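A single protein chain has been omitted; all remaining protein chains appear in their positions.
Each chain carries a letter (A, B and C) given by its place in the written order, and its residues are counted from 1.
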Amino acid sequence: MISISILLLIIIPLVVAFLIPLLDLYNKLLRRYLVIIGGVIEISISIYIIISYFSDLKAGKFFLTYYLGGWGPPFGINLVMDSVSLIFSSLISFALFFIIIYSIGFIGHHEGKYYVLFFLILGAMQGAILTGDMFNLYVFIELLTVTSAPLVAFKRNKHATEAAIKYMFYGVIGGLFFFVGVILLYFNIGSLNMAQLAQHFAEIENNMQLTIISIFLIGLLIKIGIFPFHFWLPKAHSACPSSLSALLSGVLLKVYLYIFIRLFWIVIGFEFLLEFNIASFLVYLALVSSLFGHVFALQASDIKRMLAFSSIGHIGMILAVFLLNTETGFYGGLLHIISHLLMKTGLFLSTGYLLQYTKSNHIDDFAGVGHQNKGIFVGFILLTLSMIGMPPFIGFFSKWYIIMAFLKIQHHFGAIVVVLGSLSAVFYYLRFIAKGYEKIKLSASDLKNEIYNRPILSVFYREKLVTTVIYIFVGMIILTGFSFRLFELPLQEGIKELINPQNYINLILGG
Amino acid sequence: MLHHLVFTVLFLLGLYTVIYKNNLIKMVIGLNIMEIAVFFWVIAVSDTGKSVPIYHLNKFAASFNDPVPQALTLTGIIIGASTTALLLTFIIELNKFADTIDSNKLEGLNE
Amino acid sequence: MLPAVTDNNLVQIMIITGILVTLLTIIYAWKKLKKNKIYFVMLTIIYLVSFIIVIGTDKWIVFLGGWEFVTLTTSLMFAWDDWKLVKQYFLIQFAGSSILLYAVLVIINNGYAEVGIINSTFLQNILIVGLATKSALFGFHFWLPAIYANSSGLVNAISSGWVVKLGYIILLKVIIPEQGNALLFYAGILMLIYGGVKALLEVKLKVLMAYSTLSQLGLIAIGIGSGTVYGYYGAVLHIIIHALTKTGFFINLDDIINKSGTQNIYELAARFNYSLFKIITIFGFSFSLSGVVFLAGFNSKYLIKNSLPGPLLLIIFYLGGLLTFLYTLRLLYWLFIFQGKQKAFLLRLNNYKINFSIDLFINIPILLIILLLGNYPDLLNYWLPALDSFSFPLGSGIGETILYLLVAYLILEKLNWVRTKEKEYLEIDVLFNKIEVLLNKIGKASLKFDTEKIVEHYFLRGIYKLSGKTHDFIYRSFSDQLSWIPLFLALLLAWRYLV
Partner (left out) sequence: MKKFLVGLLFIGLAFLLLINFAELPEEKLITFSLSDYYIGFGLEQTGALNLVTAILYDYRGFDSLGESTVIFAAVSGIVLILSRKMLPVSSHGLSFIVKRTLGILTPFIALFSLYVITHGHLTPGGGFQGGVILAAISIIFSIVYGSAFDYKRYSPELKTTFETGGALVFIIIGGLGILFDGFFLDNLDFLTHSPGTLISAGSIPLINIGIGFKVGAGLAIVFYSMIQKTFGEEF
């Protein structure tokens, strides 16, 4: 079914980003209205898609496509939205809309450029998710790197700039490997369309298949931040303003996971990973990465760094559970992607707000934060409870299904890693919660020092707006926890697609 | 075979520079060498000894080299240029804060 | 063949008992707490709902979710005493939950999709290990005394009275009465003896009660694990009776401790001029706990005793019973009878202020229930239909009781009513201290363990530094980090030769 709405998901953010500098020349205050309008349009398109194609989704034949330039699938670029993309795309619209609202009260300086890059990231994420063309995917991946790197350096101090440099080095190398992979696919098959590549991948000779898989693996593992390549991640995710950390850690990593899934389940086909015995190796790599993420988080004395390490832990877990290639695995993985997106975004946003009261991100400065703003701190605690997997929050249910998936195929190591992960999460979160509730007495000079040494981003205006956004995320984890079956329909459809990629090929090339 | 060899040597040279040189600018140069190795390789492999993929006004050539890798490389070059510019910007900025571009002296890069 | 308890009946009686016990604690909480009592009551109600869910559900995910909620609410209840306790209790219980989660998922994946009878000893054992921390099974009981020693009797009543029993209730549903479970059985015997000995030597009142709980839980475990319907019924009955007795016990003792300001039973000795009713109450509770005839505890103990197979086990059981008598008598002696060298006259002027509401709403009902159940055990016929067919031989019961009392008295007299020294550290600290010595490279100073700091200290010294070292090992210079890329690339490109 050809639908222009999926194109608009990509174009609207780009247009907003292009308009902001022009509008800035005229009147800087109008910018915020434009930004909000852009977010509203984006989220309403997502809602429109869900509502108007709900019957299709129910019938199990949800499939939207768009031919750019009017050129049909194998020869032009086409955009595709199936159930998996629908989940990711609408989640991104949702999360980013609220991060935008949060940013309005949070970002103090250089707002114009911030929003430009922010909307470009939004467009690039939607593009990377919706595109059905391999090279186009590469362009969007690079766009993601180029847009997110300046935002990593947004605070413009030594720490942030170093983080950005590290981020860029890893990002560019990863992108380069991805480029080589795409070119190898093209030289072998002679096409760039994902469906056509998927159709013909089996015909390539064996050694070449392995080479292609290796090159793509390097590129994508760097981007996802799996153990031997995770070094850029904690630094980058902790150096930027919290709204950005929420975006990078909460949302962007999932986009790369999506790309991994799309590539290795639909384009390349998982049976090749099994054939070359790479799958089980990758499962263990991802699990070790997860374990390392949690272990590193234990020692982090910087709260944002701790959260970033915890992201490594969770992403490794999700990747491992996907690589099991079972139905329960997909279900648990997809559910945990949803839950981790909501939890991590919320956590970073609330942390960002709480850090306004402190001099630095260090744990010692975190003392007494819980008394400064009780409401937000309770939200923070609820989010961490979800993170460690307490009912009735959604974290419990996704953890349940992930362990279930591991145990169903008797993969005890994986299940133990997940359990240990959540156990160590209790340790490192409790450390900060206890610190936050510590009573501190400030002398007058301390207080003065405290106030004058606050970071530059200390913006207390629009407190209500920021608080509301955080509570929306808290509400979401509770709501989805009670009714995580709401996602049953798209999740089941998505699982069907991942198990049977032939369907995707037929829909694009045959329809 | 030769272009594979050249690609390998250039690519690894670049990778070596990125990893084992301490000067950040040199590391960026290494990155560029890697990129250029890839672009060179793409063009070299796609060159099958036929004509440039441009129709001349009067003579319509019978066979062309594959135009797609060329288009892709063009895109790749521009993206590479953008990333390089951005990296250099960061290094300028870092030099301002740390007064050095030696990655050994920048402890923050290690953590 | 005796008719077995149906699941439905079991669930009903357990929920009724649970609600009763919780209501008693709410009354006490309302009386005792000064600030934020409305929050405590709300928390208790959430706890109530969640344990009803735990007992009633037959879906594993709901069961586990409910249980985590029980954990969360009970740990928050500690906040009225100390935030640190919340942290410790939550950590231990969450670790227990994690093991339980794992065990439950293993069970589900072996085809038992619903909470119900599991027909495999191996899976039963996995579940038992999963429940171990939560139900304070032997070896996993270490948290019980340490936590109880520092918290108020209010939470202890909830925790000891009902929360630790949830695990056994689930085991009642899971284990087939005619088959039993050997692991549970022998763990129960260990708990019975160990808890009894420990309680006998303990000085702190609450820790004493904690070990007493442990030994009584051992009885329940023996009953469930024995594999006879007698034992099964005994366990059900004992859960009910022990829940009521322990709740009442803890509430009364907490009242005494609050008024005197000490937990040491030697210092508490004859501190107050108790009213007669108080004395009767506490004697009643103690005797019910040790299984004196005409009180409810006798019936359940009799049933459990009947379930034992061999003479050796019977002797051990008698020993356990004797230990119970020993520590209860010792407790009563130090609390009410001993007058020794203290300046008793002055101290005895302190009249114990009678707390009518406790007597009226808590003690009288519990005493009544104990007495009724002790003499007319068939009152529970509706739920436990087989109780009718058991006969409780009062004659031998009287004889046994007298024998027990005599022997216990003689032993205690000989031992000078067991005057032991108050331990500086609880055993959990000793355990951690030993680990600390083993890992002495991690910690520099030989710090003295303080119960309040166990978790923090151990976390900071051990895990924190260990993970810090891992971090530093992995995170080397930037170029070393980047070196992983060619290494990994080489690995993947050479994959075809490696695999």
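Everything below uses one rule, namely that a contact is a pair of C-beta atoms (placed from the backbone, for glycine too) under 8 Å apart; a residue touches a chain by one contact, two chains touch by 3 or more.
On a predicted model such as this, the values are computed, not experimentally measured, just so you know.
Engineer: If I consider the whole complex, including the chain that's not displayed, which of A:64, A:104, A:125 or A:143 touches that chain?
Structural biologist: Once the missing chain is taken into account, the touching residue is A:143.
Engineer: Could you tell which one of A:4, A:47 or A:274 touches the chain left off the display?
Structural biologist: A:4
Engineer: Which parts of chain B are in contact with the chain that was left out?
Structural biologist: The list for chain B reads 1, 4-5, 7-9, 11-12, 15-16, 20, 45, 52-57, 63-64, 66-68, 70-71, 74-75, 78-79, 82-83, 85-86, 88-90, 92-93, 96.
Engineer: For review purposes, identify every residue of chain A that touches the missing chain, sorted by number.
Structural biologist: 4, 7, 11, 14-15, 17-19, 21-22, 25, 66-71, 74-77, 108-110, 113-114, 116-117, 120, 123-124, 127, 131, 133, 135-136, 139-140, 142-143, 146-147, 149-151, 153-154, 156, 161, 184, 186-192, 196, 200, 203-205, 207-208, 211, 214, 456
Engineer: Since one chain has been left out of the picture, which residues of chain C touch it in the full complex?
Structural biologist: Within chain C, the residues that touch the unshown chain are 483, 486-487, 489-490, 493-494.
The rule is short, and it goes like this: only the chains that are shown with their structure count from here on.
Engineer: Sort the chain contact graph into one of these: line, ring, star, complete or other.
Structural biologist: complete
Engineer: Is the C-beta contact count larger for A-C or for B-C?
Structural biologist: Between B-C and A-C, contacts are more numerous in A-C.
Engineer: Hey, how far is the Cα centre of chain A from the one of chain B, in Å?
Structural biologist: Chain centres of chain A and chain B, defined by C-alpha means, are spaced 28 Å apart.
Engineer: Whole-Å distance, chain A centre to chain C centre, using C-alpha means?
Structural biologist: From the centre of chain A to the centre of chain C is 44 Å.
Engineer: At which residue positions does chain B touch at least two other chains?
Structural biologist: 18, 106, 109, 111
Engineer: For chain C, write out the residues touching at least two other chains, lowest number first.
Structural biologist: 475, 478, 481-482, 485
Engineer: Going by the contact rule at the top, pick out the chain B residues touching chain C in the complex.
Structural biologist: 12, 15, 18-20, 22, 103-104, 106, 109-111
Engineer: Sort out for me which residues of chain A touch chain C in the complex.
Structural biologist: Spelled out, the residues of chain A in touch with chain C are 166, 169, 173, 207, 210-211, 213-214, 217-218, 221-222, 228-229, 231, 276-278, 292, 295-296, 298-299, 385, 388, 390-392, 396-397, 399-400, 403-404, 407-408, 410, 415-416, 419-420, 422-424, 426-427, 430-431, 434, 437.
Engineer: Once bound in the complex, which stretches of chain C touch chain A?
Structural biologist: 61, 64-66, 68-69, 72, 83, 87, 90-91, 94-95, 98-99, 101-102, 105-106, 108-109, 456, 459, 463-465, 467-468, 470-471, 474-475, 478, 481-482, 484-485, 487-489, 492-493, 495-496, 499
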